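Note that this complex is displayed minus one protein chain, with the remaining chains in position.
== chain A ==
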Amino acid sequence: MDTESTYSGYSHHSGRSRGSHRHGERSRDRHKSRSKDSRSEKSVTINSPPAEPLLGDSSVRGEQVQDDNWGETTTAVTGTSEHSLSQEDIVRITKDLEDSVGLDCRRYVTRTIAVILGLLVFFTPLAFLVLPHILWPEKLKSCGTACEGLFISVAFKLLILLLAVWALFFRPARAGLPRVFVFRILLAVLVFLFVVSYWLFYSVRILDSQDDNYQGIVQYAVSLVDALLFIHYLAVVLLELRQLQPCFSVCVTRSTDGETRHYNLGQLSIQRAALAIIEHYYCDFPIHNPALLSASKSRAAKHLAGLKVYNVDGPGNPAAAGIAQSQSRAMIAAAARRRDTSHNELYYEEAEHERRVRKRRARLVVAVEEAFTHIKRMQEEEPKKAPGDVMDPREAAQAIFPSMARALQKYLRTTKQQHCHSMESIQQHLAFCITNNMTPKAFLESYLTPGPTLQYGKDHWLGRRWTLISEASVTSGLKDGSVFVLKCVDFSLVVTTKKIPYIQMSEEYIDPKSHKFVLRLQSETSV
């Protein structure tokens, strides 16, 4: 089947009336020979053209531009691939282990502090109520029904406070951020100072003097619980409500392929904004596919590799910096003058690739539709078939998978997605689609378009460490024009912020009776 497409490719090219230099240059894959150097008589091309790598579509290897002047050019472009970098993976995992210990330590500490503070807050009012009974029970005036009413209110308010604190603060941590969370620290300090000041007052005025007005003490405890509830309200506003109103529009661009999305964020610190953006990244951005970047890298390398500048003044020249600058300018000028036909090649290459993809996609769709007709759901009313015929979804998937496997594999190879889907995951997905009565088109949807990163197996997004690179402090708030970069191992996300402008709206009243019309068929103009 491959030869079919190749044959049609040849006929497609020869049928076109291009210049004679095209014949013999187009071959099956992108194996090009550079004969254009000989045509450019005005360029400063000196060296022989480099050999192009044969980009076979049988596997994704790490590609390297094999350049004849390999040792002399300063940049060697290597792409990252998902399979062959075992060394990098090991380094990454060890870094993960090391840093996770540090993070756990910090999380442990924060949790301990939170629990201690919570216990302090919870038991303080109870202590205020109980201590007089323990220390001077005989002096205490018995309090009547008003007191008992206050006891009930203290109990319920404490219960509400307990639930509210549990709801707001004791949630599983979503992420480990580089710096501390400023608002939480502020609130913890506030609560601590508050409780300490209440204790001071209590110990000085009540314990020392052994006050006998128990109702006053109970009211004091109630006022503490009220104030704690208000502090909790402050916490809700500061931590949750303040950033809900959108204030900034952030533009997130992936550095490798330029995928861009825009999000609306409220007033957040840079690290919290970065966290929100990363969570959106996992849900919105299509998965990063390094195999798709190889073509542009090879083009860029080819463009620069054709020029070589010789330094005729000798190496020990004191004006070396000026020479380097003029060298690069000479290279740029020569490259501009050179009659480059790489745009032509790109155009035809892309057209050819698109044709190939569409052809394989058509074959795939037909194969899958055919495969799905081989099985059908067994109805309950049907006479029971032999146990050997009845299959569960997994077996059904395994039964029809071989008929579409080849077409699917070829399609994935052509669109360079084969490393994202393993055989096992494809069969699982097929079983899932069969169970839920999905059509072949629904089954194919996850293969025809690259989905968000979360859709793929855990090995694609687990273990991703993100580094926040920012010129401003990461606990400072977002401002108009702030820029920061979220770096991952393979790529980085560049984030720019813009403030949503202040909108001044005015109103205009239109009387419903003022809508009157006349026919405008005879207009009159004064001159």
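In the analysis below, a residue touches a chain if its C-beta (ideal position, glycine included) is under 8 Å from a C-beta of that chain, and two chains touch if they have at least 3 such contacts; residues count from 1.
Heads up, the rule we're going with is that contacts and distances are computed from a predicted model.
A.B. asks: Given that one chain of this complex has been left out, which of "Ferroxidase", "ENTH domain-containing protein", "Glutathione S-transferase" or "Tax1-binding protein 3" is its protein name according to UniProt?
C.D. replies: Per the UniProt record, that chain is "Tax1-binding protein 3".
A.B. asks: Just the residue numbers, please: which parts of chain A touch the chain that's not shown?
C.D. replies: 521-527
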